[in-house]
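Take this structure first; my questions come after.
One chain of protein is taken out of this complex; the other chains stay put.
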Amino acid sequence: MSKKEITITIDGVECRTWEGEYLLNAARANGIFIPAICYLTRCSPTLACRICLVEADGKRVYSCNAKAKEGMNVVTQSEEILEERRAIMEVYDVNHPLQCGVCDQHGECELQNYTLELGVDSQHFAVPDTMREVKEWSTVLHYDAGLCIVCERCVTVCKDMIGDSALKTGPRGGPAVDKAYKETAPKDAYAMWNKLQKSIIVPSNGTEHTNCSDCGECTAVCPVGALTERDFVYKANPWELKEIPATCAHCSSGCHLYYETRFTSIDNHDEMIFRVKNEWNFQSLCGAGRFGYDYENRDVTKDEKAFAKAVEALKKAKTVRFSSMITNEEALMLQRLKEERGVRLVNPEVRPFQRFLAAYAKAAGRSLYGSDYKAIMQESDFVVSVGAALRNDNPNARYAFNNVQKMNKGAGLYFHPVGDTLVPTFGKSVECIAHKPGQEETALYLVLDLFADRENLPEYIKTYLDGFHETRKRTIKERVMKEVVEKVLDKESGEENEVKKKVPEMVEKEVEYDHNLLVEALGGDPVAFADSFEKMMKKKSSFALIVGEDLYGHPRWENLAKLVALAEKHCGMKLAMIPPKSNALGVALICDLDDSAEGYTVGYNQPGDFRLSALGEGDLDMPAMNQQEGTMSTMNKRVVPTNAALEYGGYELNDLMNALGLGKRLSVDWTAELPVDKGFQAVEFDDLSDGFLNDGTEVRGYALTAFKSRPSAAKVAAASEEAVLEGEIAYRCNPQRQFNDFTDKAHQIFEAFALYASPEKAEALGERVEVVFEKGSLLLDVVADERMQGEIVEIPDFKADRDVYGLFGESRYANVTIKKV
Amino acid sequence: MDGYIIATVIKAVLVLSIIAALAGFGTYLERKVLAFMQRRLGPMHVGPYGLLQLAADGIKLFTKEDFIPSGANRLIFMIAPMITAATAFIALAAVPLLPEFKLFGVTVKPIISDLDIGILFVLGMMAAGLYGPLLAGMAQNNKWGLLGAARTAAVFLSYEVVTGLSILAPIMIVGSLSLIDFNNYQAGGMGEWLIWKQPLAFVLFLIAGFAETNRTPFDLIENESEIIAGYATEYSGMRWGMFFIGEYANMITIGFLASLVFLGGFNDWGFLPGGLAIILKVSFFFFFMLWVRASWPHIRPDQLMWLCWKVLMPLAVINVTITGFVMMV
Partner (left out) sequence: MSLEQFKNRNVGTQNYTMLDLGERPKTGWDRFKQVARRSVKLELFTGLKVTFREMIKALFMGEMHTIKYPFEKLPISPRYRAIHEMKRLLESGHYRCIGCGLCEKICIADCIRMDTRYDENQRKEVSEYTINFGRCIFCGYCAEVCPELAIVHGGRYENASEQRASFALFEDMLTPLDQLNQQQEFPGFGAVSPDADKKIKKTPLAY
């Protein structure tokens, strides 16, 4: 998908844009305003509102749907266009409740804004109103159909971005638009009204409740107050809230978001986060980001005794064990602690990733993976995912995978042992291969086999791969046209004429074909796969590879890293990894981690002999991530700033460092000292920019620098079956909105710490089970996850004190015995 | 002789207490009359029609802190109000308040001391009262007080002249300085009243009386709008109160003088007995002073001096001269 830069004229202004870019986006990128209600930047045009009407080269087109061509002349405003737009806004205003003050959107409502912007000061249309009930779609979604203007943004975002496709338009009932308006109303307004009057939004599964990941992105994109977070309904007014730009700390996506704070109530003047907002045109949040905001460490004061003890503990500590939900600055402080005092730094979440990344860097000659999810989303049309539970591991990886299918007419290959019913619904050309755990090497070899440029592959690999191809014969049924001679009696003449006719006939035929043993090894049907793969490959030019956490802790991680590097090099693939937890990339780059703990351990949000904790139950309180400022490293390889949304009255890590004589005045004074040799830049925190530009360019912080080196010449080993697991298998994987103890603390996230299994498996297991590992066991409730398939069960790790990492070891898969309790 | 002393002491005590009480009551009347003239009610809440306001004010004045400024001349500051109050009451000693009457067979002369030079004594004592405000203003170490004192000296000294000259003509006619003689001279009914013979002298005397008692429109020595409270700026409590008792006592004295000299004194007036007549006359003068206060504005100090030296004094001199000529002819 190569882009060609062109020049078009919009309202007399010369604008640079790309060939094939939508006019609306081109105008926005150049700072020209065209009203649009239904369009979402990264999604397909809905064409529901028709308000983005413009004239391009004298022809009326919808700017969200019309593509730019060289030399195009666009007029965004004319008397007729304004008339049409005003009529459309009047139609939107028909029967819309006027109690704006009560609505949760007032002040930031697009209906209000456009009604004023387009100068609607009278109403010419009317239709009897229909009773539309308020619905609670899920534990977090609140739909007030009476306010809905059926712009279908929620439907679009759910389908094109999130991938749940949980919403659709449904029948509204009630009277139709009076036919007489056809004469009086402008054409577009009438057509739009006809459609609008017939529909409302309903869950797509035909029930009263949505079956989705509860990300709440639909509430963010809703231009009116129809879709809101249940918790926020009528609680505060948007204009009272103070927006604090920050970075979501729950997973490695590091999404940009705004914490919106206000005083708690009349009785309590402390600031409180009321909701989370995002720049939904450029960044989609997941349920954890949107609803997991109230995890702050509340009512903390400076406890000097505890502080003194903490300093003592740090002085005698042999090990500091920490979670990766920390800022880069804190990671640097801990690293400094290691350098100065020789403590061991232990982080079981990140350690495998760090090793894997290092091995990859060695093999690829580049310190960081080559691409990121934004680029994949924008440019790729074929995504391959290996070793990642897409639905659970990282929402943005999943959104990218889905978005490629929807927007780029893409295809996808999803290699994962745990069957998933959602991923195949992302697009028609998505193929899921549920291989056995431990077969990731084979999966990567298949990727090489399918995509690599054979000519340039090293000879030994070529030979190795050729070994998996057999020419076999199979019988296929073929339709052949056969000529048949028929005798027909001519009635007039009474003669019998011979007429030749062609009749189809099925013929069995033996053909030779290429039997791919790799596919077979992975549990697929080589014939069917070859067929569908051929279809998938049509018109594809840009490939991407997403690799996930399964590879990092894999017993043969070193070989996998080499394979990944090889695939990136020889398949021309955009490679992106999923760092396992919040700031895993930052920790991996900054800290020099040790493999195991030793001696007296100080745990930071982790178990230990002395516990520093932001959860409010440790020996010394620490600020939670929404009470800290600092930077995080996201999986898009950017260092982004985050700000403190709430006050924190206690001590922070920098205070402890000061007590040890290693500190600085402020935590953010460490920002400029982040290691430049690891790709960071020596920039002060206050000099970091934040946000997005009009054309979607991310200007948050800075991009990490990837350093080049000479790729190592070490050979890749052949796929081994030694890591393959059989029997009862547990997979370390969190439910969709849970990432850590902090999401668990949030009051709007309900997913339990339980054993998740496919419905059939869950039924077989009963209500409560004991899962016995080699090193211990867990007592868990069984929860059926409708979107899981197969026998493998998932065990979450978001509660640090259950030490799930200890039970599993480094690998995400473990053989277990499950006993009913 | 003993009886005379006892009677005098009794009379002195009675006069002192009654006039002092009346002076207090005068403040109540003043507030009431001013209020009525402005269509207000005046004090209403303490006692019936606010009558006990007087007591309330008294309690307030007595219980207030007796404040003496740090830079003040303590002794003089403390004595000054007493001078005002004392001179005001001393002046009343030579004033016959009522006609003679018999009580338990004893003839009572309602005058503490029938001096032959009665009128001179009264005027002299009132003039001595000048020392009160003068010393008060100078002793209190306050610029407003000092301005008040300066004005006191100027006003009182100037208007003494007018008072003296204006009353000289009636004295010439009566040929005595005793107020009893003045009274007796006019015993022949309303036609004999000196006001008919000396109208100009009456007017001049009255005008000078306003100035002597520091009443509007000549209340320059404690003019709030210009010099805070003039000589009384630093005074509080009962010391401040004594200035006002003195002022109201002086008003009563002037009322008596005017009645005795010009309006037929305590002679029977038609069907009215003499005692009632003089009370009515004094009351009228008192009321007149309040009435004037409600009606007329202040005048400026320079206007006051102009009035005194360029208008009133020449008129008084002319009046005396004409009276002399008429008597000679």
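Order of writing sets the labels: A and B. Residues in every chain begin at 1.
Criterion: a residue touches a chain if its C-beta (ideal position, glycine included) is under 8 Å from a C-beta of that chain, and two chains touch if they have at least 3 such contacts.
The structure presented is a predicted model; accordingly, all values stated were derived computationally and were not measured.
Asker: Based on the whole complex, identify which of A:Thr207, A:Ser265, A:Asn497 or A:Ser689 touches the chain you can't see.
Answerer: A:Ser265
Asker: For the chain left out of this view, which of B:Phe36, B:Phe67, B:Phe101 or B:Trp196 touches it?
Answerer: B:Phe36
Asker: Out of A:Ser78, A:Gln123 or A:Ser689, which touches the unshown chain?
Answerer: Residue touching the absent chain, from the options given: A:Gln123.
Asker: Take the complete complex as the reference. Which residues in chain B touch the chain that isn't displayed?
Answerer: On the chain B side, contact with the omitted chain comes from 33, 35-41, 44, 291-292, 294-296, 311.
Asker: If you put the missing chain back, which residues of chain A would it touch?
Answerer: These residues touch the chain not displayed: 99-102, 106, 121-129, 134, 175, 178, 233-237, 239-240, 263, 265-267.
FYI, only the chains that are shown with their structure count from here on.
Asker: For chain A versus chain B, what separation do you get between their C-alpha means, in angstrom?
Answerer: 102
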